[in-house]
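So that we are looking at the same thing, I have put the structure below in structure tokens.
Of the protein chains in this complex, all but one are displayed in their positions.
Let's turn to subunit A:
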Amino acid sequence: MSTLLQQAPSLGNTIWFILAAVVLLAVLLGFVTYAIYFERKVIGWMQLRIGPNRVGPLGLLQTVADVTKLLLKEDTRPLHADKALFTLAPILAYAPAFAVLAVMPFTESIQFADLGIGLLYYIALSGITVLGVITAGWASNNKYSLIGGLRSAAQMISYEVPLVMSVVGIVLMTGSMNLREIVEAQRDVWNIVPQFIGFVVFIVAAQAELNRTPFDLPEAESELVAGYHVEYSGFRFAMFMLAEYVYMFGMGTLITILFLGGWLPIHPALSFIPGIIWFVLKFSLYVFFQFWLRATMPRMRVDQLMSFAWKVLLPVALFNILLTAVVISYQNGMF
């Protein structure tokens, strides 16, 4: 697949590019559809309910029905909204979420682009989503959406720092930012063991990056109506929802690759099971953890949010870098 990128551009391989992107998009839409279904099911079960069960067998078509409803709704725009930005915001929020998947190695062979700085690419692009959120909050010309958008911006920028710092340990250990090399370096032991502190910081910061419970302040239903997307309806709202879940897909793949050994089996003896199945298993575990957390945790308070990022997560992440550096120097015989 990566050989396609090195060929001279022609009509033939352009069509291949488009086709591959469409296939990925279809996989994503399928994932989002059933992620929402399982989210509602799992949370329902944990609250002693049964979750959606009316539309289709076992409620499997519930999300399809919801999305159909969403697409049939009137596409409203507030009278005094900034027309251009209002239209741009959902695209700005969704496009990076989809673009980060280009560097993800799902197995040895399934990867769109093998960048030397894959990790940096992910972190850089995922920062753009914040811009989409602020734009949406500003362009709607609504105080709730503005508060939601700014809260979201503050939160996502603050938590991006510990997120990046927590993966520096892995970069130190591997000596590379290439995601494929990071997975290959985990042949003996997955990064979750030597980088456990980094893993914990990453999980917490990722949760805040995704705006999910317990860090779902930007869309806190009970205080901000819905946050930055109050004024959005129909297709544009669907784009924001999609961006949120695609981002969850991206974060799930990233965690699987960085900490859980990507497509590598638990034990070399189990390598007869294809890599993609291992990948999907680890990935689903993370996605389930998300839903589990959402069913368990209440929302964090705003005044605790920032101090938690800067006073707890960041020092811990920095300590982790220091510790990793010391251990690596010791192994290289510097002391």
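Heads up, the rule we're going with is that a residue touches a chain if its C-beta (ideal position, glycine included) is under 8 Å from a C-beta of that chain, and two chains touch if they have at least 3 such contacts; residues count from 1.
Throughout what follows, contacts and distances are computed from a predicted model.
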Complex member absent from the view - protein name from UniProt, among "Sarcosine oxidase subunit gamma", "NADH-quinone oxidoreductase subunit NuoI", "Glutamate synthase" or "ABC transporter ATP-binding protein": "NADH-quinone oxidoreductase subunit NuoI"
Sole contact to the chain not displayed, among A:5, A:19, A:50 or A:84: A:50
Listed residues A:21, A:113, A:297 or A:327, member touching the removed chain: A:297
Absent-chain interface as seen on subunit A, which is shown: 42, 45-50, 292-293, 295-297
